[in-house]
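What follows is one structure encoded as structure tokens, with my remarks underneath.
Excluded from the complex is one protein chain; the other protein chains are retained at their positions.
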Amino acid sequence: MASAAQTVQHRRVLPAPTVTRLRHWTLRGAAITYLVTMIVVPVAAIVTKGFAAGLDTFQEAMASPGAWEAISLTLVASALAAIINAIFGTMLAYILVRYRFRGRGLLSAVVDLPFAIPTLVTGVMLVAIYGPNTPIGKAFGTVGIPLMFSQIAILLALCVVTLPFVVRTVQPVLLELDTAEEEAAQVLGASAWKTFRAVVMPAIRPAIAAGALLAFARGLGEFGSIVFVSGNIEGRTKTAPYFIFQLTNQFKPDQAAAVATLLFAISFGLVLVTSRLVRTERKEAKS
Amino acid sequence: MTTNAAIRVQNLTKRFGSFVAVDDISFDAAEGKITALLGPSGSGKSTVLRMIAGLETPTNGRIWIEDDETTFKSVQERRVGFVFQHYALFRHMTVAQNVAFGLAVRKQSKADQARRVDELLDLVQLSPFADRFPDQLSGGQRQRVALARALAPRPQVLLLDEPFGALDARVRQDLRHWLDGLHRELGVTSLFVTHDQDEALELAHEVVVMHEGRIEQMGSPTQIYNEPQTAFVAGFIGSPNVLQGRVAAGHVLVGAHRLPGADHLEEGAAARAFVRPHDVRLAEPDPEAAAAVEARVDRVSTLGWLSRVMLRLDDGQTIVAEIPSDELIDLTEGTTVAVDLRRAKAFEAEPVGAPAE
Partner (left out) sequence: MSVVLGPPRLVDVTPGGEEMRRRGRRRALVRSAIVAVCLLYLTVVLLGPLVGIFLSAFREGLPKIGETLTSPDVRHAFFLTFEITIVTLLVTTTFGAVTAWVLVRHRFVGRRILNALVELPLAMSPVTVGLACVLLFGRGGWFEPWFTARGIQVIFALPSMILVTIFICIPFVIRSVAPVLDELGTEEEDAARTLGASTLQTLFRVILPNIRWGLFYGIALTTARSIGEIGAVLIVSGMLKGQTETATIYVLTAFEERMDAEGYIVALTLAAISIVMLLVIEISKRRKIKEVMG
């Protein structure tokens, strides 16, 4: 009976706990090296370059034509798109969770489409149907509303690209929501709308906020679709990411880094805040 | 070291940071017998079991399985069978594949595997379920599969971590009897962890009572039950009444009661007397009898064949007596009875500031 155990014993050189500890540290080392070299180093490059010459570089960059317009346009357009998608996203999440209809699975897949399609192709698609040479584009053109190569185009592109965010944050919350509370409200005489406002809304409000913030952060950095549909007109349809792109191509990497650091700081801050929001939501829901 | 001990543990200690989960434990588990590690949650018993299995590394101490020192061996090398509280069945494998796992990783032939799987499923009476998945089985069935899986590679010893803890009371009872029968048939050395004293006292040949990382007492179930050696054991086993009193001339004074058996305690010290509900003898009030003093009946509850009588002693403390309903003398609330507490066990009082048991 002891022989089997003894044969195995001879094979091993180090006692088991040491082997385990070695394995732990190799894995940990690999993970840390991966994240540090692939993420920390590039971010450090941006941030150090951005702060290198201090505020002067930033001011220089912002003195370029159309700089301030680009930043404000990016902020405003992303915010608007986030709000629009907060409304429609909530509606979509609601019907996907609560309603039964044919094609519900298909609808769910369609909502995820912007995550799969290249952003550039999104831009191409928009121009293909709303461009100045299309029936729809021409129709709006005669009324003086240019759908493409305008600020509307930017808003539209951002709406497409950030569509899934609010749906995805609200859906799981709605799924976990116990309908008993809504039923209680209805028994007490509340109308459907009042029930929604009093029972459902408070529960999903943080999820909507988280989704909207993520959509906003995503919109700030959007490039692929906007570079195609906006026309990149200085002072009118040039966005912050395009501005950074321009500065880089003009061999002004320090200015580009300054603007990029600002943009990144805003986005990363938002992502951290929403991560914590989502995590506390999930903990509360579990309890 | 020639012993009869299938498992030997010496000075086993486990620290998690500054927290000492297991403090200098030493005991033997006899060959072919069932040993129970009994204790409340947090007593360290599961940690001891896991260290024996190799799932945790001891901070200090040594472990032998079948006279081989296994302190530094890996889990795989120890050839122990382990049954988890929540079954830990491989959810993506069928019952048959689960049971065969220990054989498959040792590269046994498919034919041998199949034969052994059939043998074991037959043993645990789950042959028709061979191709089902764990989520299609009830809790009791899952635990039987877990047992079959652990036994398939013919382990040297069988370790069970609160094996019936996740099951409801009725299933727990059934499985307990079934495990007893299984052990009689197989005779594998078994060490199991439980907080359920009924389980430990019924199944085990040897009980090790643990509390806060230390062994309180070891012995046969009868010894543990009838001869508790520490206050903890006296209080943990048998759900006794606890009476507070003071030591006087080898007796514990509880109000007007003088309870014997306090010779080992300090004169004048505060003490506790533990007396089990069914050890409380009731009789018609008789001023002649010694150690039998009067108490007032507060309440009588009849639960079928058993009745519970709540009594109030003269110093205000209450105790519960359990007597067969047909021996109920004419007891109503407010009447006085003679209470015989001679079978109480006396121990030192609780240290001040300690939380109640």
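Going in written order, the chains are labelled A and B, and every chain counts its residues from 1.
The rule we apply is simple: a contact is a pair of C-beta atoms (placed from the backbone, for glycine too) under 8 Å apart; a residue touches a chain by one contact, two chains touch by 3 or more.
Please read these numbers as outputs of a predicted model, since none were measured by experiment.
In the full complex, the chain left out of view touches A, B.
For the chain left out of this panel, the touching residue among A:L55, A:V76, A:I95 or A:I233 is A:I95. Within the complete assembly, B:V80 is the residue of B:V80, B:L147 or B:L341 that touches the hidden chain.
The missing chain lies against chain A, touching residues 23-24, 27-28, 30-32, 34-35, 38-43, 45-46, 49, 88, 91-92, 94-95, 99, 101, 105, 107-122, 124-126, 128-130, 134, 156, 159-160, 163, 192, 217, 220-224, 227-228, 240-242, 244-245, 248-249, 253, 256-257, 260, 263-264, 267-268, 270-272, 275. Within chain B, the residues in touch with the undisplayed chain are 53-55, 74-76, 79-82, 84, 86, 88-92, 101-102, 104-106, 146, 149-150, 153.
Just so it is clear, only the chains that are shown with their structure count from here on.
Annotation: 55 Å between the Cα-based centres of chain A and chain B.
Of all residues in chain A, only 1-2, 4-6, 8-9, 12, 15-17, 19-20 touch chain B in the complex they form.
Looking at the complex, you find that chain B touches chain A at residues 54, 57, 66-68, 70, 72-79, 156.
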